[in-house]
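Have a look at the structure that comes next, please.
Only one protein chain is missing from this complex, and each of the others stays in its spot.
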């Protein structure tokens, strides 16, 4: 079970995330591409840091919305979505090649990720966009109750999916993340580790209604916001090694 | 003598340049990369148009200044200049590959082009930036009295130069373009054709002071702003065919 | 019946709209405020032009989306919508005062206008935002079948409404504009004048289904995109004078 984390979310003089502290503990770095966060120098520095720690790299493209950090849904046309993704992925891909690195996957950010998980038209457009890119790129998506269906759709475009689960979030019965506005939507530390254990041993999560929902996860999403989240990553890593 | 033109300078709802009318008449399209002009969809459309007319493509990166159209000098640090260029070049390069096209050169835009031609520190940084890109890219620069010196500098970085001359601009004795604020800085149509003829037959331009300045130009820069400039391109092309 | 037009939609080097040609023929100028179009110098120039022609001025604020020209719906929070509006209105208001002019109304732009007309929560937030501004500002809205209801809502906030009608657009039975994707959504010139006449004489428009829908319009929205639209404004003005 690989650990992935959103990184490179600083912008100019504004710092965000403890990238240098989280990088040693993760396997996959989702790197912002300049439209919702990240600027060219932040991107280059984040790539260097990933290289130093032998961490796999993915593009983390978002809606063109710096003031909203890509968290506000935007009604992009199909063609604008396609080109906006190609642009961001290509920018990071080329900058990675400058450092002798290889981009291997894409994880859409924020509102775009949510829109893609809720709307098969957008998911289909993202898959087609990746399949038209000149190198193979996997797509990281949320493992939900529909993951088999999503895998079939992706295979039509020759795109491999990386299913991710969240250690710290409560799931609905459909396998979506409970809204952060709900009570208990974000787990405390004990529940985080319990959810990881359950995923590893039983391949399930316990949903808000108490059901055991089967989820096959290739990777766990972790966070590098603050020292508490770094400690959580360390604890998850320790747990993974004992399984 | 190839004709090059700045294209893809529209942005969102704002249209600029008669791209579809100029593309049939040129050899090299300098395509804006989103920082001073051009958005992902404009870039994709400009690439398609170049492909349809079998026109070579180059990146036309600029300072990050949409409201100033990249025409205002900005004091970027060395590292920011490098990363800003890699980002823009990589974005266009990847979008070109999506369409099966190959980027072959870079021509900096506006104030960045001027700064590079006036300041060898910046020219050196641009050359190093291109030499570190994962594919060979020529650099288009102004053919001036220092062009042999510039060629030597570029060869140290393994970068080939494409020297461009201007058909419609008056030159100083140093081979710089006379400022547009000077009288006669921009030629009328007869003088445009006379300057092209002189470049072809004698490899010189007549400067503001009346001297014949030797210039070896690989390409002529033409413009697609309006119907008059399209007519000028057609006239230059007709002249080139008869030489 | 006053004529209003969206103006000041250029941005930096990009020109849009025949502002100097349309200004002599209109009564109210809706001036973009920099978030979807317009930059500070465009705004100052548009204000000067309005002053020269004694045209009333309103703020035309939009979503923060230059590449999408404010035409893409964005899910702003209540508080962000409020502050985004106050910022844009205040910027134009102060720049108007620099020229000794007085801002008298606000007309939201593009997707924000559409969202406001379709969603009473957003309309209410816009009304509250205007009522909290330190000077009285009217709100320009679409005259629809719900205009009486909208007037009552506005009066709760002490905001006066300016109802606008469109000369060139086909209406639905609810008094919304038919989507431009529908056939006949945009009238030809004869139908434009017929619709204006009917509004003036009978206070109705004929909807897509053939019904006569009562609409009380304070102002007609006209366009300054090209010479044809200028001619249309002249024709409408001629018609208004004969009524």
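Think of it as A, B and C in the order they're written, each chain with its own count starting at 1.
The rule is short, and it goes like this: contacts are C-beta pairs under 8 Å (C-beta built on N, C-alpha and C of every residue); 3 or more make two chains touch, one makes a residue touch a chain.
Since the model is a prediction, treat every value here as computed from it, not as a measurement.
Asks: Given the contact definition stated above, which residue among C:17, C:34 or C:110 touches the chain not shown here?
Replies: C:34
Asks: Could you tell which one of B:74, B:153 or B:208 touches the chain left off the display?
Replies: With B:74, B:153 or B:208 as choices, the missing chain is touched by B:74.
Asks: Of the listed residues C:43, C:106 or C:165, which contacts the missing chain in the full complex?
Replies: C:43
Asks: What residues on chain B make contact with the chain left out of this view?
Replies: Counting only chain B, the missing chain is touched by 64-65, 67-68, 72-76, 80, 111.
Asks: Against the chain that's been left off, what residues of chain A make contact? List them.
Replies: 10-16, 37, 39, 66-69, 71
Asks: Contacts of chain C with the missing chain: which residues?
Replies: For chain C, the residues touching the absent chain are 34, 39-41, 43-44, 79-80, 82-84, 86-95, 97-98, 132-134.
To be clear about the criterion, only the chains that are shown with their structure count from here on.
Asks: Which neighbours does chain B have in common with chain C?
Replies: A
Asks: Let me have the rounded angstrom distance from the C-alpha centre of chain A over to the C-alpha centre of chain C, please.
Replies: The separation of the two C-alpha centroids amounts to 41 Å.
Asks: For chain B, write out the residues touching at least two other chains, lowest number first.
Replies: 39
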